[in-house]
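Only one protein chain is missing; all other protein chains are in place.
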């Protein structure tokens, strides 16, 4: 199922130099690519990679044209990484036969649900009362759409996704297996040593072009809705608490936890395993490093970090023990500064 | 679907002042509530909020009666947050038509299973041999109950919950989508560089009034059972290892991990993303901050924390580098203290 280089450029643009009929069998990483494979060099500063790769053809920026042409076929484009992203999508489309829309006969669809004619519903999906499914949407096997939920046009739910009652998913979204949209937020009033449940009356509203990774959870709001903006990308195993707002085009890596009522700006990035506490606000364009705990609002764009540096265990043990004395050390330092100051002044 | 204020007080008590017929259309947060909405002020020290909200009616403590009456209808009650919690439950009940119990014909129910007459079994649920389901229990679509498992009265399983073989869930519990009760604990004996599985022969026993969040996992015990006490509240994406015991009314926020054989007391709270190591004991009424790692037993009630403070990345880099020298810094400080002491003594 190879494709000639010229077919790629016909579809995606770019300037093609060298053997336009070279048959590409696979897209491959630079380091392992072989002469029938196509790879890319993202930036001119990686020029040395052009010389060492065995790839049959390369996607390179203009600054590497000379080097790339010297070794074989290449596609010149201003942003090779972007080109490569589009190429992966095109490549996949070339290699997957289009499947006509279908509704599996085992799916359980409530008579009051509304399913677009060209939507696909796989085996054992459950579509509850008054749920609405938009054109070209694809509902994976075993997915469950609650009453009054909505799935937008061209949105894909992989197998085993839950969309709770009254929750709304926009257009062109991708929800991976195990995603749970609209479980109850975690809200309880303490009473005589026990917890009284606060019924969660809000829902979840997810914008367009959102991707949500496997087993990620987004809870419904307590009163208002939890809101995920357009173009947000969430990796796997992320927890988004109730009432959270995530601004457009923000991306979070795996295992992030965002506590209730946090407001996260647009164009933020949050590294894997970070924890964002509740009832705080992050401005637009805030970048949080992996495993960092956000304990306060951040008003300025920028890069923020807080994590204990890894070390060999023996060194860590010593430093961690000293850390528990750190404030005392600081006081001892101040004391000795004062003693020395005082002595030097008097002598 | 509005409700008059007096209907709320008829149902939940409290002292109603002002327009008893005011129609409430929605419960809303103070900051966004409008004149047809009802909100609450939890404590007298938030008196200023009474003056700025546009809510049509307010639930307030006695200390705010005068201020609240001055602006419109209000309900006076000793604990507005608790009142509000009960109100959300009542509100939801008012707005959901009761559905008579049913067993979906697509559910797969083993002939030896025992299902109470007024239990509900949704589509594609699997009820294995000898499983027992109590009165008014609700088993969500695609949930799977293992052989010899038990689900108590009025317990609700949302869609896609797994309850493993021989595991027991008490009365009035709520298990959200994706919960896995009774997967094998993580136990292996090392042997010649490989791992030999320790079959996990215990089960999981969950008390009454327990709520378990989406995609949370509670492993079965190795020999004895893993035990979750009455009234425990677990948020989403929590991991509870084998043989763990969690005392009554303890609450854990999202993304917590509790390693095997930890014993956690009653009335504890554990913040989001915290990790509790195995084979240790926490007393009753221990509060662990978010993202804290509990590496030792804690015998005294209290509030415990350990997390690296967030900072701008450049400052963090400098401090983290110094942290790896901290024990050396401590030694240098001691040395200079000794030198100064010695000098001052001799002069």
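Quick notes on this structure:
Chains here go by letter, A and B, matching the order in which they are written, and residues are numbered from 1 within each.
Keep in mind that, in the parts below, contacts are C-beta pairs under 8 Å (C-beta built on N, C-alpha and C of every residue); 3 or more make two chains touch, one makes a residue touch a chain.
None of the values given here were measured: they were computed from a predicted structure.
Among B:51, B:93, B:196 or B:299, only B:196 touches the chain that is left out of the view.
When the omitted chain is restored, the residue from B:15, B:45, B:96 or B:332 that touches it is B:332.
Of the candidate positions A:14, A:72 or A:231, contact with the unshown chain belongs to A:231. Counting the whole complex, the residues of chain A in touch with the unshown chain are 26-29, 32, 79, 81-82, 84-86, 88-89, 91-92, 104, 106, 122-124, 140-142, 158-160, 174, 176-178, 209, 211, 213-215, 231, 233, 235-237, 249, 251, 253-255, 267, 272-273, 290-291, 307-313, 316-317, 320-321, 323-327, 329-330, 333, 336-337, 340, 344.
Seen across the whole complex, the unshown chain contacts chain B at 108, 124, 126, 142, 144, 160, 162, 164, 178, 180, 183-184, 186-191, 193-201, 215, 217, 219, 222-224, 237, 239, 241, 255, 257, 259, 273, 275, 277, 288-289, 292-296, 302-309, 311, 315, 318-319, 321-323, 325-326, 329, 332-333, 336, 339-340, 343.
Keep in mind that, in the parts below, only the chains that are shown with their structure count from here on.
Rounded to a whole number, the gap between the C-alpha centres of chain A and chain B is 25 angstrom.
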